[in-house]
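Quick notes on the structure that follows.
The other protein chains are all here in position, but one chain of the complex has been omitted.
== chain A ==
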C-alpha cells in the first residue's frame, strides 16, 4: 500500500517535472533574441488579443536589437496579486530592465520602487503608475486620440448635427480623457452634444444606454465611444432601429476593424499596443546603456476608416500569429 502511494507521488512529481521542462524549453525558443541583455516584460495578462499585440511588439524589438525578452502575464487582468508576484519573481532574476503594464497601478508601486532602488530601470506601458524613479511611461495620448475621433466624426456630419458621447467607467483616466478630447473637437466643429453617458466599457451596457438615448433623440447623427466594445454595442441599438448613425470607436480591435469593413462602424481611433511593446523594449535597452529616455513617450494612434481597414486587419492578423 505504502509503496503504491510512493509510486503515485513519484508519478505526480515526474509529471510536474516533465511539464516544467516542456514549459521552459518551449518558452526559450520564442522568447530570446540571443543577446546578452535581459529585459523582463510583465503585462496585465497574455490572454486577450490586445495583449498579444503588445507581446508581439516587445518580442520584435528584442529580435531586432539582439536582447533577450521575457514576456509574462497572469491568466486574467483581475489576477492583480499574481501580477505583483510575477514582477517580484522577474526581479529576483536580476533583469537589465523591467517593462510593466500594471493592472492596478497602485499595487505595483512598492515592488517597482524596490527595483528602482536596486538600479533596475522601470518602464511603464499602457497604464501609468505613480512612484519615484521610473524611467518613462509609454502609452496613448488619450486626449489627442479623443480629439482625432471627434474631428473624424465631425468630418462625416453637417454643422449642427446631434451627437452622443459614450463614456467608460467614470473615473477611468484613459476613457475620461478620450471623451474630453472628442467633446472639445466636436463642439469646435459646431456639433450639438445631446447626451454624454457612461457604459463602463461594456458592450451590453452600451447597447442599453444607446437604446435609451434613441428613445428621446431619434435624430442623433453621430456617436463617439471611448472604446470599441461600447461602439459595437451602440451599433446594435442603432441597427435595431434601422437608423443611419455614424459611430466612431477607440482601440482598433480586430472586431471593430471587421465591422468597419462590413459597413458597421464608421471608424475607430486605433491605439498601438504593438508599438507600446516595441518601444517599451527599445527604450529599456536605451536605459540599460545609460542613454537618456524621455519621461513620456507617445505610442501613437492610427485613424482607421473604410479606406485603410483592410490593411489594418492584415497587420493585426500578422502580428497576432
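As a convention for this text, a residue touches a chain if its C-beta (ideal position, glycine included) is under 8 Å from a C-beta of that chain, and two chains touch if they have at least 3 such contacts; residues count from 1.
In this text, contacts and distances are computed from a predicted model.
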Complex member absent from the view - protein name from UniProt, among "Membrane protein", "ABC transporter permease", "Dihydroorotase" or "Glycolate oxidase": "ABC transporter permease"
Touch with the omitted chain, as defined above, among A:57, A:74 or A:252: A:74
Missing-chain contacts mapped onto chain A: 1-2, 4-6, 8-9, 11-13, 15-17, 19-21, 23-24, 27-28, 31, 45-47, 70, 72-75, 78-82, 84-86, 88-90, 92-93, 104, 106-110, 169-171
